[in-house]
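Removed from the display is one protein chain of the complex; every other protein chain stays in position.
This part shows chain A:
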């Protein structure tokens, strides 16, 4: 491989990391908003949040990407820059998975904690912010870590739409060299290294957050994907 081709791969890594960063921010935002909304006291809010989760978990991420790229522009007159279209599709889909994590972690907080908040006449917002979330967030980190790896793997899908991410640069190099084994091995290794670094960072974060509420991190986190069958876990 020549240095020019390596430059192409480096650009691909940069696009993948940008896309991962933006879509994980959007997914985290969506997860918390929808996950908290599913514990709301009004049934209509709970219903809408549940509907969102079912719909976005039910479709395939790739179908969602196609939809954002091809259906949104003519239907609503929005022509998004590829980076934002990819971010939107990935963030909304993975946010739906994340909202289940948030909901599960909130449900796992000891009910007495919530009752304590009520007894002290905290407002619902204060209860959420001062009692529930500080205890629930550290528990969310291991499943979020797995979801982040899934999201990293999901970013490769935008290469089908012609966005120049890491997987796409691999295809370009294959066309240039007429030889695939070498370049795809490198691409897979690069993804693996990024995933490894992400798991390390998340494990550090978990340790820090758990120390804040006086707990030790779990000994070993098995990299199991969050159960995806709607409602079945």
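To be clear about the criterion, a residue touches a chain if its C-beta (ideal position, glycine included) is under 8 Å from a C-beta of that chain, and two chains touch if they have at least 3 such contacts; residues count from 1.
We adopt the following convention: contacts and distances are computed from a predicted model.
Chemist: UniProt name of the unshown chain, from "GXGXG motif-containing protein", "Cytochrome bo(3) ubiquinol oxidase subunit 3", "Xanthine dehydrogenase family protein subunit M" or "Ectoine/hydroxyectoine ABC transporter permease subunit EhuD"?
Modeler: The chain we cannot see is recorded in UniProt as "Ectoine/hydroxyectoine ABC transporter permease subunit EhuD".
Chemist: Given that one chain is not shown, which residue among A:55, A:118 or A:211 touches it?
Modeler: Checking each option in A:55, A:118 or A:211, the one touching the absent chain turns out to be A:55.
Chemist: Considering the entire assembly, which residues of chain A contact the chain that has been omitted?
Modeler: Against the missing chain, chain A presents residues 54-55, 57-64, 66-67, 70-71, 74-76, 149, 152-157, 159-160, 167, 170-171, 174, 179-181, 184-185, 187-188, 191-192, 195-196, 222-225, 227-233.
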